[in-house]
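Selected chains from the complex are presented in situ; the others are not included.
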Amino acid sequence: MTYSVAILGASGYTGAELVRLIATHPGLEVRALSGDRKAGMAMSEVYPHLRHLDLPPLQKIEEIDFDGVDLCFCALPHATSQAVIAELPRSVKVVDLSADFRLRDPVEYEKWYGKPHSAPELQKEAVYGLTEFYRDEIRGARLVAGTGCNAATGLYSLLPLIRAGVIDLDDIILDMKVGVSGAGRSLKENLLHAELSESWFPYSVGGKHRHLGEFDQEFSKAAGRKVEVQFTPTLLPANRGILAATYVRGDAAEIHATMQAAYGDEPFFAVLPMGEVPAAKHVRASNFVHIGVVKERAAGRATVYATLDNLTKGSSGQAIQNANLMLGLPETEGLMLAPVYP
Amino acid sequence: MTYSVAILGASGYTGAELVRLIATHPGLEVRALSGDRKAGMAMSEVYPHLRHLDLPPLQKIEEIDFDGVDLCFCALPHATSQAVIAELPRSVKVVDLSADFRLRDPVEYEKWYGKPHSAPELQKEAVYGLTEFYRDEIRGARLVAGTGCNAATGLYSLLPLIRAGVIDLDDIILDMKVGVSGAGRSLKENLLHAELSESWFPYSVGGKHRHLGEFDQEFSKAAGRKVEVQFTPTLLPANRGILAATYVRGDAAEIHATMQAAYGDEPFFAVLPMGEVPAAKHVRASNFVHIGVVKERAAGRATVYATLDNLTKGSSGQAIQNANLMLGLPETEGLMLAPVYP
C-alpha cells in the first residue's frame, strides 16, 4: 500500500531531504509540496538534484488540497508551524520537523523561544519524536514533534545512562561538533563558504542553545528529578553530520554495557567495541547512529561519542521513521540506504 | 530472484561503492569479497560506514569459492585484473572496473598502459561498458569492461554529436574538473587533505591521460575516421564528481537538439534547457548525468557541459547497470537513489 504525503516547507534542506528519501521509499508518494516564497516554481528549479523525479509543483499552503493526503510533513520555520498545523484537517496525520511541539510545558516553550505558544492544545497532544524511546506513543499519535538534531544526538548519548542510573547527573558536559546544514539554507554571513571553510567556532555559548529545553525536559523526565546538562556546539567546515563528545562521571565498562543493552536490537544503531570511536562520515546521508565509549585516565571518568547525520537521523530520516510507525509501515522502510563514503 | 555476486578488490573506493549500492538492490546479494592486503579483516573494519550490513569477510581471491556466484565485479588494479579474470570459471559473468579490457587493440593497450596485454583472447571477447551505447552487446556479454570515469563523461558529451555529424571532428577540447576519489584510496602526497584542500591543478597534461585511449577508440569508431581530441583533467578539492566542459565547433541549437534526441528517453540522463548548466553536486552519489549546452559568442562555437559522479555512474553504478542487463534484471534496479544534497 502506498500512502500520500504532503511536505510543507519543501524548499529548505529538510524538505529536500524528505523528498530524497521518499524517492526510493516503496510506501510513500509525494502528493503536494509547499514553499511559500517559491510557490509556482518546480521543485527541480529549487533543487536541480531532484530533476529526475516527477514531483508536484511548489504551492502556497492554502492552495493545497488535503483530501487524500494521509500524512503531512511540516518542515516550516519555528512559530509558523504551530499556526499552520492548527488549520490542517484532523484526518491528516502530522510529523512536524520544527521546534514548535517539542516542549510540553508552555512556560518552557516561551522561555526558550521568546513568545507564547499559539496552539497549546495541540502542544499537549504532540508526542516527542525520539523514535527508539517513544515508539509506542508514536504509533498511535496524530501529531509527532520531530526532535532537534543536536537534541537527538545528545539524547541518544545519555538517555540510557540516565535511565539506568550509571552516571553522575550533576556533571555532564556535551561538546558537539556540527556541520553547517543544520542552520538551513538561510543567507547568513557566517554560513558563506568563504567564511566557514578553514574556520570553526562555538555558537549559542553559555547555556543559550534552544535544544537545552529538550535536554532539560527529557533528561529530567528520565531521571525523575531536575537534570541540567552543559552543552555547546561548534560549527565546522562540513555540510552534514553531528559528532558529540559527552563527558560524564561513571564507570566506562558499565556505561558501555548499558549502551549495548539499550541499542543492541535497534536497527539503526551500532555500539562500537569498548574504546573505539566513531567518525562523522561513517553515517553520512544515512539514518544510522554510531556510538563509542572511552574510559578516561582519571578514575570514574568516561566519554561517550555519538554521531549521526543531522539531516537524516537528526530530522528527515527520523521523520520518515516516525511516519512509518504512524502509518503502520515497517519502521525501517525506505531508510536502509547505506552511508555515502567517501 | 536474487543473484549472488562476488566483489574482487573490495577494499578500494569502487568496491565500497558497489557494496553501498548493492545494500539496497533487491536483486543482488554479496556472496564474497576479496581484498588481498586486508584478507581476514571484516569489511566493517576497512569501511566502518558499512557496519550495519551482514557481509562476508575479506578473503584472498584464491580462497573464494565461485560455485553459486552468478557475477563477479572486479575492482582490482590495472594489470592485476587481466590475470585474475583469466582464471575465473567461465560460468561466472564478469564486470571489470579496471582499464584492462577497455581497449580492443592490443597495440593501443600497450601504448597507453606500458606493457603487453596478458589475456588478449579475453580482450577480444570484452564488451565496452558504456551502457547507453552498447546495451544490446552488454545483455549478451560474459565480460564487460567498465569505462574510465573521465572517459564516460567525455563519451556522453560527444558520442551523439559525432554520430550525428554536427560538430567539427578536428577541434575538440575537453576540460574536466574532477574530484579526488577517482584517484582511489592510495597514499600519495598530492591526495592529502593538507595538500589538496584550497588547491587545484591539472595533471596528466599534454595528451598523456590514459583515458585518451578510450576516446580515440570510441570517437574514431563513431566517426568512421580517426578522431583525436584534446583532454586535460584538473584535480579539485572535492571528493566526488566530474564536470566536463567540452569546447566544440558546431551549431548550439543543433547540438542541443541532438542531445535531446539521444538522451530524451534515457532514465539516468537529463538534458537541461538550452543555455542552462549543470553543477557537480546535482548528481552526487547517484547514477544520474546532467548535460547542458551553451552557445558561445563566436559564431559556430558551442560548449557542452556534462556532470556525473565518478564513483557511481562513472564506475560502480555503471557496473551495476551493466550487471542488471547481463542478469536480465530491470536496468535501473537498485540505481534510482536520489542524489545527496547538500
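Note that the chains take the letters A and B in the order they are written out, and that residue 1 is the start of every chain.
Following the convention adopted for this analysis, contacts are C-beta pairs under 8 Å (C-beta built on N, C-alpha and C of every residue); 3 or more make two chains touch, one makes a residue touch a chain.
Just so it is clear, the structure is predicted and the values come from calculations on it, not from any experiment.
Undergrad: One sequence, 2 chains in place: how many copies belong to the entire complex?
TA: Shown in place are 2; the entire complex has 4 copies.
We take it that only the chains that are shown with their structure count from here on.
Undergrad: Would you mind pulling out the distance in Å between where the CA atoms of chain A average out and where those of chain B do?
TA: Distance between chain centres, rounded to whole Å: 36 Å.
Undergrad: Please give the residue numbers of chain A that touch chain B in the complex, ascending.
TA: 13, 16, 19-20, 23-24, 47-53, 181, 197-198, 239-240, 267-268, 270, 278-279, 281-286, 288, 290, 336-342
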